[in-house]
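Of the protein chains in this complex, all but one are displayed in their positions.
What follows is subunit A.
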Amino acid sequence: MALVLIFIVTGINAQTETEFTKGWLFNLKLTNGVATNFKSGSPDMYTGGLGINPQVTMVPGLLRIGINASAVYNDKKFSGLFGPMAALKLKTFGTENFGSFANMHLIAEANWGTNHQQMIGGGLGFEILSLAHIGLTAQRDYKLNNWWLQSFIAIRLNKIKQEEDRYAR
């Protein structure tokens, strides 16, 4: 029932929706943060990484899914991190008459690492001018018993298809 409602609502808004539009995007993503267990007296460990984050819109105006694939540095080791992610649009920022310029979305993600990391978490992201993403995430590593608290910035690498009227072509 909820799904039907979502599709009805998004169907109505399809004409005017300017964020999370149909299609896909390919992000280059840079992450920075700390890994901590909030308990031990030892300092939090720096963690940073660079990866790719392709996403495809599943429900226009509402939901995108994608994958994370990145190389991260943590605890004096390099690891590969891979996993699925989803983004749920919460709010569109825009002008009344001229379209939108950003959106805020909720992120859910899970990652498996080459050094036994098994993480699940999420965060809050902002997509700006369909070109850049920034945000904060928190992931719980339930295998190694710590938290990864990270900020990220991502740049869209794939070209944006320009819509053109038939009489303008």
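Note that in this section contacts are C-beta pairs under 8 Å (C-beta built on N, C-alpha and C of every residue); 3 or more make two chains touch, one makes a residue touch a chain; residues count from 1.
Everything below uses one rule, namely that contacts and distances are computed from a predicted model.
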Quiz item: Under which of the names "Dihydroorotate dehydrogenase", "Amino acid ABC transporter permease", "Electron transfer flavoprotein alpha subunit apoprotein" or "Patatin-like phospholipase family protein" is the non-displayed chain listed in UniProt?
Solution: "Patatin-like phospholipase family protein"
Exercise. May I ask which residue of A:Ala71, A:Leu90 or A:Leu131 touches the chain that does not appear here?
Key: A:Leu131
Practice problem: Against the chain that's been left off, what residues of subunit A make contact? List them. | Solution: 15-16, 18-19, 21, 94, 97-102, 128-131, 160, 162-169
